[in-house]
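Missing here is one protein chain; the remaining ones are kept as they sit in the complex.
The block that comes next holds chain A.
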Amino acid sequence: MDKVDASAHYQGVTEDKPSLLVVVLDTNPFAWQSLHSELPLQTALSHILLFLNAHLSFSHANRVAVIASHTKSATFLYPNSAAAAETAETSVDLYRDANKYRLFASIERQVQSSMQRLLSSTAPESLAGTNETTMAGALSLALAYINRVCNADNLSDSGEGSGGGARPGEARADTASMTARILVVSVSGDLANQYVSVMNSIFAAQRQRVPIDICKIAGDTVFLQQASDSTNGIYMQLQHPSALLQYLLSCFMSDPSTRHHLIPPSQINVDFRAACFCHKRVVDIGFVCSICLSIFCSPPPGAICTTCNTKLDVSALGNYGGKPAVVLMKKKKIKKAKKVLNDSAADSSTPGTPVA
């Protein structure tokens, strides 16, 4: 019978895999405050919700999750069992509800209420001196969730209509072919303190073939650039933050399976610098432990590696500026030592170190 349909050769196109979208929203209050004139958090949130709705409207089987990367913690905004219970209690105006697709409405309510709770639970004093965001935590939550949805959930009946009651064998084949991606909406700057954990998350994502897209509204974080670069994600620095919605809908809409038809928005040169393990500074040139590959901005005190306690032969450095043995060891990812000298290293060395 299929042959009657003349569009038989188009069927490969329509048979798209469902996809999971995890949005990591940076909720650092300081950063949003400084952005307030251009893009208040509330507006940004409503843009993101619309974007989520658009993603869900692509396919019945598509799913979303929203994670807030707050100053000291990372929490799920959706799905959030506490918020779900709360919104279920509050009786909704049923008549008004008919104007909205139910799934959209429930996501919106849960995200809004858990966001409210997150912000009201943040005491002003707890913010003192932090202008950071727990990006590493949020990324690991996202990856764990993706792993659960794509691999573990398929046996249990998710009860969401589409997968419900399917035979286990089929269900496994179906959901394992679910593609996932992470979108980071980032507003705050440096992540140097979390260098190791962020990098580990990036490698985990790379392994799971989960692209990390970065929507950079403000600030600049080298590691997020590396994240999108090494996972084949999209990096976008917004020129006009107020047009967030348009950026989201036109650049970040494509799921991984559609992406190979599209030319990605052009990627500017990626900053591959690393942060040192001792002072969490981003370094242009660093010292790498020959055993565990830890990075230091200056030779560690007593020439003992602080990570693996190996006694290092500092004499090999000779007059720093010659050829340190560590350079020969370097592999692809340790290609961190680069071109220009950083201020901290400048006084102990001569500029213009040749680097292969």
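Going forward, contacts are C-beta pairs under 8 Å (C-beta built on N, C-alpha and C of every residue); 3 or more make two chains touch, one makes a residue touch a chain; residues count from 1.
We adopt the following convention: contacts and distances are computed from a predicted model.
One subunit of the complex is not drawn; among "Exosome complex component RRP41", "Ras-related protein Rab-19", "Glucosidase 2 subunit beta" or "RNA polymerase II transcription factor B subunit 2", its UniProt record names it "RNA polymerase II transcription factor B subunit 2". Residue A:H60 is the one among A:H36, A:H60, A:H240 or A:K311 that touches the chain missing from this view. Only one of the listed residues, A:L50, A:L119, A:V270 or A:L293, touches the absent chain: A:L50.
When you scan A:D26, A:E132, A:D213 or A:D255 for touch with the missing chain, the hit is A:D255. Listed for chain A, the residues touching the missing chain in the whole complex are 1-7, 9-10, 13-18, 50, 53-54, 57-61, 94-95, 97-102, 104-105, 108, 161-167, 170-171, 174, 245-246, 249-250, 253-255, 257-258, 260-263.
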